[in-house]
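Take a look at the structure below.
One chain of protein is taken out of this complex; the other chains stay put.
Labels A and B are assigned to the chains in the order they are written; within every chain, residues are numbered from 1.
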Amino acid sequence: MTDATTIAQSTSVQPEGFRAKLPSGWGTAATVAAAWIVLIVASGIHRPDFLSHQTVLAVSFTMAIVGILAVAQALVGMSGAILDLSQPTALILSAAVVAWLLECGVPVPVVAIAGILVGAAWGIANATIIVFGKLNPIIVTLATNFIGGAVMFLIFQNAQAPLKSGFSDFGRSYFLGLPNIWWPMAVLVLLAGYLVPRTRYGRHMIAVGGNRFAAQARGISLRKTRFAVFGISGAIVGAAGILFAASNGPFAPAVGSTYQLPVIAGVILAGVSLAGGRGSIWLILLSVGFLSTVPTSLVFFGFSSNWQAVFQGLILIVAVAIDGFRAKRLQR
Amino acid sequence: MRMTLRRTLATMTPALLALAIAGASAGPAAAFKLGMAVGGDTCCDWMKAQGDVAAALAKQRGWDYVELSNNADPAIATKNADIFIQDKVDAVIEFNGRSEVNPVLAAKFAAAKIPVVTYDISQKGFYFVGIDNQAAGIAGGEALGEIAKAKWNCQPDLVLSSEGAGAGIVNTWRTGGMRDGLKKVCPDIPAEKWISFEGNGQAVVALPAARDVLAAHPDAKKILVVGLNDGGVLGALQAAEQLGRADDIIGWGQDGSFITGNNVDPHLAGSVFYFLEGYAVYALRDVIDKIAAGSPPPVKDDAGDPASRVQPCPVSAAEAAKIPGTADRVKALLAAPAGTTEYDLFCPKKS
Partner (left out) sequence: MTVETSTANTSGFDRQHLRDLATGSVTSIAVTLIAVIVVGLSWVGPNFVQASNITIIGTFVAVPMLVAAFAGFALLGGVVDLSIGSMVGFSSCLCATLLGWGWPLATAIPVTLVACMAFGAINATAVVIFGADTIAATLGMLVALRGVCYLMAQPTGSLTAFDTNFYTFTNLTVGPLPLLFVIALAVIVIAAFIVTRTRLGRHVQAAGGDDRAATRAGISVTRVRFGALLLSALGAGIGGILYVGQLGSASNLTGTGLEFQVYAAMMIGGYSILRGGVGNPIGAALGLLVVAGTSNILDVQAISPYFTNIIVGLLLLAAVLLDRLRGGDAYE
């Protein structure tokens, strides 16, 4: 009995060593939702004016950009490429191009397409190095992030979209009580979450992430999948760049790195396995929502910015510890 | 193993030949060599421009110029000092934001007998060239205070301070100085209305932090903003705009980075220019030219009694509209006669 199962297990799976034991599904959703509710209730008890439209706005503005970047990162993770560490550079690159084109008077729809294409091009450039160099995506994206940031700094030190424009007004206005920029994020999460398990390409991506040798044996082209994943993920980051430019003031090339930790945290908390093959994109709404509420709550509790960092870090540790524990119990 | 050894020897032989040739063709006697360690923080365009201006001025004088970046890192600042010493530079300009490591740098340079000019951050033994950051802060705070007095009778609902702890002592001087200046004009603002948040001196970082603070004070309508620099203050202004509360928010910045051009936030009432990119004019005119000529001036290392004083230039947004952006200022500066400072060229109200 033991021999058969051990042999079966050892042939069927996953990259060894480093494994995220987070099954997607109701368990994770329940944990994150519970944590979020507890946070809101506790903050509301401590200060009733926490439950106000202002708080909702503050949280959802943060959610907007982080959420879109998290979708892009989730795709990369689910496909087995672990992490795209060059998101900060791609975000600012796209935002800078958008700002520059707007300054030149190019109409907004064209600018939007350009932003998305810039992101996609960046993703494909990464994929080229990864696929033809057969190098691991973490190192490649680490290096391209570094190089891209340095090149950008030589070209510009600050960029900003024109303030007195419909574009910037869009970035700070609302629709149905939530920021304009929040809605594209929500739509993207719902759409991506729906499409990935239900389209052939989505299923190929998950198969490659789960066990690339088995996927290859089934005839799935690893190369095409990688290009598709990084291209689409890059396009999504490009879209984030457009919304970023619409809602942020002057930005320097290196400033995209402030999103890196919240995005990775949001992705992991949503149950996306960095080793590939698992994850639910819809959960990103929950995880990013929760993580975006934390800093606001902490301010209501009276903690200074420095204490916020301490708490945010500890919350992440506790959250993944709880999740890991649940996954372990389920595996028994 | 033997293969590697053979291969190594094979590669090294032509290299040794190359360097023998290089050695034989050594140049003429060395010119005056100026070293500059730029701050290396990627926040602001004047950081890079400081080096560019120094390089251009050194080139005009036919000097050798070596530029390294301190990368906002004390270990790298120390390494750069060692490299300057090894390179036998004749003088060094330091913009070292990590002032805690300055005593170590001072000891090294003193032992090597290399004179050092420091921008804005004083260190015993270094020639001080720059502004008094604290005085600049106070000037900005007072200007904002005057506006608050006129509009709201010195009764704002909230005074936000956009801090940048990564800037070390400069943050304490500038942001703290702005609060002091504000208190001078409006002494009766109660303590609980003063809220600080960490904005890292950048709009993109200050924005979410300020958003949270504003959400936590939902009833505050009349809001004043001070901070480490224009970027930090802008983040708070934009946060208010995003939360729909920008009707009565007024900010006053520092360093003038974002108050020129046609993209100025309407709620930034003013800023204080130091024209940081043009500091090299002061440094060379008052200190380094004299060292190069063989008669070094006495070392004045205190911000109150500096080797070369840079005047801060407080401006309202309206006045700033006539001032060109950094790139254009640098061009004009380099085309101007030697010794002209940006303060001479651009400050609308000279005191």
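One rule holds in what follows: a contact is a pair of C-beta atoms (placed from the backbone, for glycine too) under 8 Å apart; a residue touches a chain by one contact, two chains touch by 3 or more.
Predicted model, so just to flag it, every value in this text is computed and none were measured.
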| item | value |
| --- | --- |
| Residue of B:G125, B:G166, B:P218 or B:P324 touching the missing chain in the full complex | B:G166 |
| Option touching the unshown chain, where B:D73, B:D180 or B:D344 are the choices | B:D73 |
| Which residue of A:A35, A:I116, A:L285 or A:A327 touches the chain not shown here | A:A327 |
| Identified contact with the non-displayed chain, of B:E100, B:D247, B:D302 or B:D328 | B:E100 |
| Contact footprint on chain B, counting only the chain that is left out | 4, 8, 11-12, 15-16, 18-19, 22-23, 38, 40, 48, 65-69, 71-76, 78-80, 82-83, 85-87, 98-101, 103-104, 165-169, 171-172, 198 |
| Residues from chain A at the interface with the omitted partner, ascending | 3, 6-7, 9-10, 15-18, 20-22, 82-83, 129-130, 133-140, 142-144, 146-147, 149-151, 153-154, 212, 216, 222, 261, 264-265, 268-269, 274, 305-318, 320-325, 327-328 |
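FYI, only the chains that are shown with their structure count from here on.
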| item | value |
| --- | --- |
| For chain A paired with chain B, centre-to-centre distance based on mean C-alpha positions, whole Å | 34 |
| Residues of chain B touching chain A in the complex | 42-45, 47-48, 163, 165, 196-198, 202-205, 207-209, 211-216, 218, 231, 234-235, 238, 241-244, 257-258, 263-266 |
| Chain B contact footprint on chain A (complex, rising order) | 47, 49, 52, 54-55, 57-58, 61-62, 153, 157-158, 160, 162-163, 172, 174, 179, 247-255, 258, 295-296, 298-300, 304-306 |
